[in-house]
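Removed: one protein chain of the complex. Kept in place: all other protein chains.
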Amino acid sequence: MALSSEPLNRAGNIERKEPYIGPGETLDSINNKITDIVFTAPRDTPRGWFLGFGIAFLLLMVFLYAVTDLLIRGVGVWGINIPVAWAWDIINFVWWIGIGHAGTLISAILLLFAQDWRNSINRFAEAMTLFAVACAGLFPILHLGRPWFFYWLIPYPNTFGMWPQFRSALTWDVFAISTYALISLLFWLIGLVPDFAKMRDTTKNSMLKFIFGIASLGWRGSAKHWNRYEIAYILLAGLSTPLVVSVHSIISLDFAISVVPGWNPTIFPPYFVAGAVFAGFAMVLLLVIPIRHFYGLQNYITMKHIDNMCKIMLATGLVVVYGYIVELYIALYSGVEVELALIQNRVFGIHATSFWALIFFNGLAIQPLWFKSVRRNLPAIFIISISISIGMWLERFVIIVNSLSTDYLPSSWAPFYPTIYDVALYVGTLGLFFTLLFLFIRTLPMINIFEMQMLQHKTATGSSVVDSGVGEQAMEKLGDRH
Amino acid sequence: MSVPMYGLMAEFQSPEQLVHATEAAYKAGYRRMDAYSPFPIEEVSEAMHFHDDLLRRIVLVAAISGLITALVLQVLGSAIDYPLNIGGRPLLDWPAFIPITFELTILFSGFAAVISVVVLNGLPQPYHPVFNAPNFDRASIDRFFLCIEANDPKFERTATRTFLEGLHPMNVSEVDQ
Partner (left out) sequence: MVIDLNSCVGCNACVVACQSENNIPIVGKQQVSMGREMHWLRIDRYYGGDLDDPVMYRQPMACVHCEKAPCELVCPVAATVHDHEGLNVMVYNRCVGTKYCSNNCPYKVRRFNFLWYSDDVTPSYKLLRNPDVTVRSRGVMEKCTYCLQRIKDVQHQAAVEQRELEANEVVTACQQACPTNAIIFGDINNPESDVVQLKELPLNYAVLGELNVFPRTTYLAQVINPNPALRNDVGIEYSFEEHHGGHGGEESGGEGDNHSE
């Protein structure tokens, strides 16, 4: 696009040191670059994709095996026992749902704050959210003694007049997770509609044109449609923001409403939400770093993006570490015998290794992120992100297993040892997640095209004619009403 | 003219031109028009003086109905339809009802927002006359279109064409119904 006013606008834009989009991009080039990944003929699919998909698919078969065996024999195939009746099942559930939270944070909260840098990663992060929630949602069902009756947790009219027990945090979970999954799905789908229209108009293949034509619902980019679209999009973001906070708060209430020492600190809701964002950004980085490399997306996901994500990771990581310190301090300060015993067992007891590993992976390993040189060093970030993913898994292990294994009556104290089926189901859900992810990057535009085009236009012109993002515009629009 | 005309379509190269064109068209007295762009441009719908509050109202109604549904469901289920002594807690244990009430409010409003945007926009609509315009498949990529519709009271085939050509478009074309 030739822009006659370019020199003038460049001058007005001088405070922007580093743009969120690489140089030399036009509206057309953005569209082509992103749609080309999808329009690549099947036989030209990169070999790496087949390799990755193959591995993920093998792990998915492990998942099927683990689930089949579980359904045939019962949850006793896991290592759970009577004091530790929840272990890897609920750890993995909380871990997956936590990972999902970064996607919603990027798509909703950063939209409300009009952060331009979300535009290139939101589609991808939302997909990650959906797949992580899919994995997470399996665990509460599979962990049931009689999983085929999971629908008893859902209120539906029946001849007995029986309803779920609305005081239980597990019933809250059913509502929180299904709402979260559905709203995330809607957010993702509504974001895809204009991009489907772009794909319909870009492709030369008549069958793809037909498929994307149906998927785009006949979207034609009308200004009136965009107007309603923006309002709906900002409303969804406004709804998702409290939703994302509420979901992990409710999950923390699974623990916090109980009487188990180590489960009931009142700090749990904010501490869990911070932990979720922390783990989620680690997973986004783990996925984005290889993908931008293999698909040459450095112009869209710049080092500035990665730098920003590292800063969020560091900030939320420090909140989480603060949570660990407060937990220990409050237990000591309370002087309650069971709390003191809990701390002693957590720090020096049979599962103490998990606690110290947690401090290392989540507390110490993130400290290099204070330095800009580390935040721009991809291998270092990759390793730190792996460390955080491990650390956040261990955090749930410490909370769930350590607390349960040593609660009130010492007569019932018992350690927990996982079995091969615990591991198989966890690895299996990794397979499910990555299988879905590989299919997604192959078949759908993994970067939001129209938002990138807006960003390009803004960056190129520095103009106020077109605002930075849907969010900013719609926020103004909502404001205009009053 | 065997096929009735839908309108006159002008193609522009930049969003700024589209905004100016739309403003000019509105000033010239045209009301039935629409602009087509690859990404949302706030100023265009403003230039057309297009306002629609319906979506916001629908979402508000949905939010309130979600809230009421959740409260009715929980009060009915735990206190009226099947009252049970659960851990010695009162039947109307309202603090425990907050999480589900919140979630259902969000769920209803989210669905309302998405369904309204689809329905109010008249989607799905696989065929629309504007798709007949030449080069219109670039409307979703890198071209900006303004269409003045034939049913506008002020629409007059040649005069409107002259008016649009005065706005320095890349080209102006007739769109068949």
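Per-chain residue numbering starts at 1, and chain names A and B are given in the order in which the chains are listed.
By our rule, contacts are C-beta pairs under 8 Å (C-beta built on N, C-alpha and C of every residue); 3 or more make two chains touch, one makes a residue touch a chain.
Remember, predicted model here, so these are calculated numbers, not experimental data.
> Among the options A:Pro19, A:Gly52 or A:Gly79, which residue touches the chain absent from this view?
A:Gly79
> In the full complex, which of A:Asn32, A:Ser168, A:Gln367 or A:Ser387 touches the chain missing from this view?
Of the listed residues, the one touching the omitted chain is A:Ser168.
> If the missing chain were put back, which residues of chain A would it touch?
73-77, 79-86, 143-147, 149-150, 152-153, 162-165, 167-171, 174, 254, 257-260, 337, 341, 344, 404, 407-412, 414
> Could I get the residues of chain B that touch the absent chain, sorted low to high?
Residues of chain B in contact with the hidden chain: 82, 84-89.
The working rule: only the chains that are shown with their structure count from here on.
> Using mean C-alpha positions as chain centres, tell me how far chain A is from chain B in Å, no decimals.
Centres of chain A and chain B (C-alpha means) sit 29 Å apart.
> Which of the residues in chain B come into contact with chain A in the complex?
Against chain A, the touching part of chain B is residues 13-16, 19, 22, 34-45, 48, 50, 52-53, 55-56, 59, 73-74, 76-78, 81-82, 84, 86-87, 89, 93, 96-97, 99-100, 102-104, 106-107, 109-111, 113-114, 116-118, 120-121, 123-128, 130-131, 137-142.
> Would you tell me which residues of chain A are touching chain B in their complex?
Going through chain A, the ones touching chain B are 1-3, 26-28, 31, 155, 160-167, 171-172, 175-176, 178-179, 182-183, 186-187, 189-190, 194, 197-198, 200-202, 213-214, 217-232, 235-236, 239-240, 242-243, 246, 250, 253, 450-451, 453-454, 457, 463, 465-467, 470, 473, 476-477, 481.
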